[in-house]
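Just one protein chain is left out here, and the rest sit where they should.
A and B are the chain letters, set down in written order, and residue numbers restart from 1 in every chain.
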Amino acid sequence: MRSKNIVALASAIVASSLALAACSGSTGDNAGGGPVTLKVIGWKGSPAESAYLKDINAAFEKSHPNVKIDYTYAQGNSYGQKLNAELLGGNAEDVFMAQPSDLPRWAKAGYLLNLSDQSWATDLAAPVKSLVSAGKKVVASPSELAGIGLYSNMKLLKAAGIDKAPTTWSEFVADQQALKKAGQPGLALPDKSGWTIYQAINASAASRVFAGKPNWNDDQAAGKATFVSEDGWKKAMQQFVDLGDKGFVDYKAQLGIDEWSQGTQDFAAGKSAFLLQGSWAMSDLAKNGNQVQFTPWPGGDDGGQQAALTAVGTTWTINAKTSHKAEAQEYLKFWSSADALTPYLTAESSLSPFTSVPTPKISGTETFNSTVTAGRFWVLPAGGWANEKGQTAMGQAVQGLLLGQSSIDKTLEAYDTAAKS
Amino acid sequence: MTTISKIPVGASGRTASRTARGGSARPSRGTGGPLARLAGTVLVIGFVVPFLFALSTSLRSPEDVAEHPLALPFHPTLSNFSRAISAMQYPRSVLNTVVVTGGSCVLVVVLGAMAGYALGLTTLGWSRWAYRGFMLGMGVPLFVFVAPLYLLMRDLHLLGTTIGVILIYAAMNLPVAVFFYTSFVRTIPGELGEAAQLDGAGRLRTFFAIYLPLLGPVTATLLVFVTLMVWNDLMIPLIFLQDPDQRTLMVNAYSLLDERIVRPTDLFPAALLGMAPLFVLFVLFQRRMVEGMSGGGVKG
Partner (left out) sequence: MTAPRTQTRSRTLLPFTLPAVGLYALLMVYPLIKTIPLSLTDSEGGPTAENVGLANYRAMLDDATLLSALGNTLVFTVVVVLAQSAIGLALAAMLRRWGGYGKALAVVLLTPALLSSLMASYIWSSLYQQDGAINSVLNAIGLGSLRQVWLAEPSTALYAIAVVHVWMSAGLAASIFAAGFRTIPEDMLEAARLDGANRWQVFWKVEWPMLAPSLTVAITLSLLGCLRVLELPLVMAKGGPANATNTLGLQIYRTVFANGEVGYGTALSVLLLAVVTILVTAANALLRRREGRLL
């Protein structure tokens, strides 16, 4: 071997990669004049999704000719890592998406612009406002109130002689019995991420805990209430243990099914008649000409009123260090108007978080939306016990319960441990 | 350095001669018998089955896959691939990835070989500490110190530059390189280098003329290791590059992924396209690599 050649080759490669690196280096900002480029980053608008986000940004640019939107999509898992580093480095995008559970932390670190004085802030529904606030300050603009509830495939239900989606737990159990008898597929609770059953229990709690104790979350946060001492939580969990005992749900199988890919595909393909999912999944689940109903989770007893579980999904925040504050505030204002929200909420099948912007009508979601409009809804406290940490720990604890490794009391104790920050 | 003698390391057949003492001096050099060969082949084929599954899924329409996840591609379509190619901006991202991977490999090999050479030849105090310091770096996952690293790269004005990413990869892979080279240099008889120095060759010349060529085999193994790591990494280009035109294959492949809607027909073609250039490279250099890895250099 001739070492000279190797060295020559090596230096050639280094030199050429340096040259290429130099070429591809970032170009500086345009100086003065011209339109302002507003950098925006979010986890919505992947190439796999339809182009609604692009359309909304284009509409904004059209009505604001002096602003250009430079939107970056980053996939969910990696989004937080990228943004956390950028925020610390002080060079994050001007406007970024945030989950409600990130807001308290980011506000404390001084990353978020105070938005309390914005016109839309007074237009927020009360339970939503507390979720986008840190202390007394509004720090984010919610772009949706997502529902979490029961999807029913009406064609399969009809085959078992059922003509409407269940509204109470006893109806729900009877429907599953009827489906089983008719040889039809039943309820799917795909739970590989520990998400579905955790949310199903929360959805039952909407009727069993929060309908009677609307301030339960505040009490819990103040240390005045615990999961293990609340009978409604025990009953909610017992419902799911019973579904397994009665043979309606095979939990071992469900724990192996991915909520996001397989679970929704199975439902769309008619392999399950009932599924717990978020309202955003509607467009995916209703394809193949399926007749799909999205209703509040039927967790309550006969005679009681149904309550709906909702969650603040995506929110927009403004970087406190932005040099385009006015433009960024304009952008958020646009996002609180029907021009942006109607197409977005339609694509996500979600509810409007603003009192002045109506929720778009989407076939199949009428019952759910009217329940929320009637005020019978409860918002998941994503800044409290339902934050990411709590969700992971509680989801895993519930899996242990349904695999028979643990008891309801032990599971609720695990909830309390996870909820203590 | 002349060519390393390539003795075909044949093998005895079905353990020929238990009774061979005094009998035939040489056990038969069979091929391991047809049965063993069959078993081995089946085992190895088992390794590709997941790829065939991914390929077969990639060739079918999303509706078809949702309906019958395991069926064969009776109506093969390339539309998944063409969609992935345009969504991934394939040619551009392949080029970006090649530059990043190539640059990192060169830096790791040059710096690693030099350090390993020195650390392998001496075991005095400072070198022992340097070696230990490098070894410690093998145990740290990157995401642990990504925040201070980001601040550092910002202050060095290397954010958003390909060269910055190459430097990070080089630093991250140096521990493995030092580990490889140090252990290999230790197996090379010291007389080799000393003889050269007696002939009046300086340190640098001894390194390039005597040691570097001998390090060929271990370099091949190292290159495979580093290439795979850099090529398939997502985090560093995602965090340290910003311009969409700089994005690597993995970043673009992952941007196809929305956790709420994971479709095999989007993901599998992207996975296969992501590894395709590596596979081509690998088949092209397969002989070099296998031969390279199979050292024997010490025998000179």
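The rule we apply is simple: a contact is a pair of C-beta atoms (placed from the backbone, for glycine too) under 8 Å apart; a residue touches a chain by one contact, two chains touch by 3 or more.
As the structure is a computational prediction, the values presented were derived from the model and not from experiment.
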| item | value |
| --- | --- |
| Option from A:Ala51, A:Ala174 or A:Ala253 whose C-beta touches the chain left out | A:Ala253 |
| Identified contact with the non-displayed chain, of B:Gly112, B:Gly160 or B:Pro237 | B:Gly112 |
| Contacts of chain B with the absent chain, listed as residue ranges | 7-12, 15-18, 20-22, 25-27, 31-32, 36-37, 40-41, 43-45, 47-51, 53-54, 57, 69-70, 107, 110-112, 114-115, 117-119, 121-122, 124, 126-127, 130, 133-141, 143-145, 147-149, 152, 167-168, 170-172, 174-180, 183, 187, 190, 203, 207, 217, 221, 224-225, 228, 231-234, 250, 253-254, 262, 264, 267-268, 270-271, 274-275, 278-279, 282-283, 286-287, 289-290, 293-296, 298-299 |
| Residues belonging to chain A that touch the chain removed from view | 77, 80-81, 84, 87-88, 102, 105-106, 108-111, 192-194, 252-258, 262, 387-389, 392-393, 395-397, 399-400, 403, 405-406 |
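We take it that only the chains that are shown with their structure count from here on.
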| item | value |
| --- | --- |
| Chain A-chain B separation of Cα centroids, rounded to whole Å | 39 |
| Chain A contact footprint on chain B (complex, rising order) | 1, 63, 66-67, 87, 96, 99, 102-103, 106-107, 109-110, 143, 146-147, 150-151, 154, 159-163, 166, 208-209, 212-213, 216, 234-235, 238-239, 242-246, 254-264, 266 |
| Footprint of chain B on chain A - complex, ascending | 1, 3-4, 6-7, 10, 13-14, 17-18, 20-22, 24-26, 46-49, 72-78, 81-82, 84-86, 88-91, 258, 260-261, 264-265, 268-269, 280-281, 284, 288 |
